[in-house]
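Note that one protein chain of the assembly has been removed; the remaining protein chains are unaltered in position.
Let's turn to subunit A:
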Amino acid sequence: MQPEVTTMPALEVTVLVSVGRHPLTGRTRRADQDARGVELARSLADAQVRLLHAGMRDESSEAALRGYLGMGFTQLSLLEQPEGADVLPALAEALDATSPHLVIAGERAERGEGSGLLPYLLAERLGWPLVSGLAAVESVEDGVATLLQALPRGQRRRLKVRLPAIVTVDNAAPAPRQSAYGPARRGAFETTAGPVSDDEEWAAWQVQPARQRPKRLKIVKAASARDRFKAAAAKAEGGGGQVLTDVSPEQGAEAILMLLREEDVLR
């Protein structure tokens, strides 16, 4: 009789990584949100993390991708695609074949269109649920992940999602570790050729470096001279707020509490 082995199957995590662009120098680098995603995957207990990239392989992109290898990986799966190709079919096929439990991606690419659509397209194509803007993965138990979603204004929301799922990483996720040079040099690329589909629309669009957006002017639409003068000489005024004079502290506090409740800021 063989002893019963009750080992939990390891959580298979695939992180989609891309080539980033330094905002000042414009050089290629590991993309910030993708690196945060790799860090998030690294922090999961007993997870098998796999890196997946679809794109062109040349000198500068290889240097950027080695940045991810330097975070403690021996290899990176690379689906070779020509410049400006639609990487969706290749990625969907690769994910379908390996069927990981969790796919982690950044919110938006730092090069190209950067529309942030890829995770949504993948989720629709694979039929998996998608959770956007993650700050942390709290736990994964019995095929259900408890996630912490980052909201604006530093708030957090707790969500539960059934795996397999696709999640995107917010800038509020923990900062990525430094890329170590040695492992980055030693890491290997496992190159496969995927299906290629051209992105014709992208090729038809005019693309130029971003110019500064015009600052919005304060337009005063006044019918009379008095209104124009008032607008020009206006001080910041709430305009007819409620003033409570001669009230006991309790009454005042009650009025404030009512406003706080109405605005729903008390937790």
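Some points to look at:
Note that contacts are C-beta pairs under 8 Å (C-beta built on N, C-alpha and C of every residue); 3 or more make two chains touch, one makes a residue touch a chain; residues count from 1.
Going forward, contacts and distances are computed from a predicted model.
Within the choices "Thiamine biosynthesis protein ThiF", "ABC transporter substrate-binding protein", "Electron transfer flavoprotein subunit alpha/FixB family protein" or "Putative tricarboxylic transport membrane protein", the name that UniProt assigns to the complex's undisplayed chain is "Electron transfer flavoprotein subunit alpha/FixB family protein". When the whole complex is considered, the residue among A:A45, A:A231 or A:L257 that touches the unshown chain is A:L257. Among A:L95, A:A109, A:L134 or A:A173, only A:A109 touches the chain that is left out of the view.
Checked against the full complex, the candidates A:R27, A:R158 or A:R186 give a single residue touching the omitted chain, namely A:R158. Contacts to the hidden chain, counted on subunit A, fall at residues 21, 23, 26, 108-117, 120-121, 123-124, 129-133, 146, 148-149, 151-162, 165, 201, 204-211, 213, 216, 219, 221, 223-224, 226, 235-238, 241-250, 252-257, 259-260, 262-267.
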